[in-house]
Structures are given as structure tokens and as C-alpha cells.
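Before any comments, here is the structure.
Just one protein chain is left out here, and the rest sit where they should.
And then chain A:
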Amino acid sequence: MVDHTQHSSARGSTRVTTDGKAYWKANVRLIIISLIIWAIVSFGFGILLRPLVSGIGVGGSDLGFWFAQQGSILVFLVLIFFYAWRMNSLDRKFGVDEE
């Protein structure tokens, strides 16, 4: 069973628990920031804010149209890779990475 192996290595050390909490807090913070960007590029620039940025022309249409059909997908890609890279370094920093 996975969870027992996990806990036997962490048991008896308060430092790990505090670190565990800080690790999770850092993760949640990163997720919230990422999801705000996720929402701004798709629901924001792609749909709701499109009238506001319509003055910015992109090849025959405007910035909102570009975000809806290309930009949001490109930003999603960057977000996922950024999150993976950041989390993998957080894992090491807090000593919870896979051996």
C-alpha cells in the first residue's frame, strides 16, 4: 500500500509536517495564479474583454479573435509547462521529490 510506505518515511519529524504544509501552500498559490492567467486569456481576452482590446488589430481581425482561436491555446501550453517546471523544483526544495 502506497500511503503506508509514504507515512513511515515521514513519521516522527515535525519539520516534515511544517514543510509539508508550506509545500502545499506554495502549490495552491501557484495553481491560483496559473488559473487566473488561464481565465484571463480565454474567458477574458477571448470573450468578455474582446470589445476592450478590439482596437488592437491582428492580421485582418483583432486581438480578441486571435486569443480565441490561437493565443489562448498557446498560453495554455506555456502554463502547463511552467507549472510542471516550477512544481518539480518545489518538490526538490521541500524534499518531497521522487527518489
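By definition in this document, a contact is a pair of C-beta atoms (placed from the backbone, for glycine too) under 8 Å apart; a residue touches a chain by one contact, two chains touch by 3 or more; residues count from 1.
The rule is short, and it goes like this: contacts and distances are computed from a predicted model.
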Listed names "Carbon monoxide dehydrogenase", "Chromate transporter", "ATP-dependent Clp protease proteolytic subunit" or "Sodium:solute symporter", with the criterion being the UniProt name of the chain not displayed: "Sodium:solute symporter"
Those residues of chain A which, in the complete complex, touch the missing chain: 1-3, 5-7, 9, 20, 23-24, 27-28, 31, 34-35, 38, 42-43, 46-48, 50, 58-62, 65-66, 68-70, 72-74, 76-77, 79-81, 83-84, 87-88, 91, 95-99
